[in-house]
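== chain A ==
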Amino acid sequence: GGVSDGVVKIGVLGDMSGVYSTGFSGDGAVAAVKMAVRDFGGTVLGKPIEVISADHQNKADVASSTARKWIDEDHVDMITDLTNSAVALAVQKLASEKKVITMATGAATTALTGKDCTKYGIHYGYDTHALPVGTATAIVKNGGKSWYFITADYAFGHSLQDNTASVVKSLGGKVVGSSDVPLATTDFSSYLLQAQSSGAQVIGLANAGQDTVNAVKQAHEFGIVEGGQQLAGMLVLISDVKSLGTDIAKGLQFTSAWYWNHDDASRKWKAEYEKFSNGAAPTFPHAADYSLTMAYLKAIKAAGTDDPDAVRAELGKMKIDDFFAHGGTIRKDGLLVHDMYLLKVQSPKDGPWDVAEVVREIPGKDAFFSLADGGCPLVK
Partner candidate 1 sequence: MSDYILETHDLQVDFGGFLAVRGVDLKIARGTIHAIIGPNGAGKTTVFNLLTKFHAPTAGRIVYNGTDITHWKPAEIANHGIVRSFQISAVFPHLTALENVRLALQRRLGVSYHFWRSRKVLQSLDREAMERLGQVGLQGFAQRRAVEMPYGRKRALEIATTLALEPELMLLDEPTQGMGTEDVGAVTDLIKKVSAGRTIVMVEHNLGVVAKLADAITVLNRGEVLAEGPYETVSKDPAVMEAYMGVSAEEASA
Partner candidate 2 sequence: MTRTTTASSPASSPASSPAATAAAPPLLRIRDLHAWYGESHILHGLDLELNEGELITLLGRNGAGRTTTLRAIMGMVDRRTGSIEIGGEEFISKPAHRIAPLGRIGYCPEERGIFASLTVGENLMLPPAVGEGGMSLDEIFAMFPNLREVQGRMGTRLSGGEQQMLAMARILRTGARLLLLDEITEGLAPVIVKALGSAIRRLKDKGYTIVLVEQNFRFAAPLADRHYVIEHGKVIDRIEGAEVEASMDRLNHYLSV
Partner candidate 3 sequence: MIRLILAQGMLGLNNGVFYAMLSLGLAIIFGLLNVVNFAHGALYMTGAFTALILYSYFGVWIGMEWLHIGFWPALVLVPLIVGCFGMLMERFMLRWLYGLDPIYSLLLTFGVTLVLQGLFINFFNASGTPYPGQPAALRGVVNLGFMMFPKYRLFVILFSIAVCLAVWYVIERTRIGALLRAGTENPELVKAFGINVPLMVTLTFGFGSGLAGLAGVLAAPIYSVSPLMGADLIIIIFAVVVIGGMGSIMGAVVTGFALGLIEGITKVFYAPAANTVIFFLMVVVLLVRPAGLFGRTR
């Protein structure tokens, strides 16, 4: 029992300088974790809570050697953020071998809780299965039946494309082609032309962050949208909408794990966060970071120890119900199941960040795959 080494150490391993550093990860994520620690009281079981952070540069090897050192040398108890699926997969595997809990937020691949699930790995927030359930369904039902994908060429992009494609196909649509684009590409024009000449009705963007923003912008620059094709961002944050501007993003539908202007608790949390982080507005991964830190600390308190097995067991038993997650549970495969939202871009009404309205709430059981479908080896 008790707290190992007399301190609970949380490591935030995120993209601090790359394409995901605004929106998903970066300083905003560290702030969310720190704010949660503050709100929890700064200590747990009478021991101090410490937060450290590092930049993984979107490189799985950098991430894994940092994690290795954190675990071996700094005795970190839990590693979070892990934006970038390749990073998350690498770190989750390594940490679980060394019996350290990971709670990934920014990463999206379903593999984290599917075929690569681990005993101590938790996926908190959303995944590539949940995203298209809202967005792709809505678009196909509106008549967008043939799709061309522009895909970020790594674990996340492929996972997102595959999941979206199966939603499209299950609704009677078809996929006519795809282009794999390296992460952090700035010129999408040639891929967009390829997409244009495929004649698809919908160009699905299976990427995120700055990549999505650039792709959408250039599609407008080359007159592709005027040409009659529709863009579908499969992973869009409100910060992306903001940097695109609502006139370019107009009409865009996207799926989100949380929207700040949806209920009072969320509005209140956003205000708190902005105060804590010098005015920076939160995105849904930031909200998830806060929520998971709270959950983790509560689990330690409940278990009376920071022993990973005990804490993991406690997390599995908890009901997660806060401003972020409604009716959430962490399953055996590590996936947090909770409600998702389909949003639609609107002209701001309620302040500059009110860029979308909630079109539909998607209940957790519909948004996420079932325990049996995931293929997690821990689930016999």
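Selection criteria: all candidates are chains of the complex that A comes from, given by their letters.
By our rule, contacts are C-beta pairs under 8 Å (C-beta built on N, C-alpha and C of every residue); 3 or more make two chains touch, one makes a residue touch a chain; residues count from 1.
The shown structure was predicted, so the numbers you read here are calculated from the model rather than taken from an experiment.
For chain A, the touching candidate in this complex, among 1, 2 or 3, is 3. Residue ranges of chain A in contact with candidate 3, taken from their complex: 17-22, 26, 57, 179-180, 184, 186-187, 189-191, 193-194, 197, 209-210, 213-214, 217, 221-223, 227, 243.
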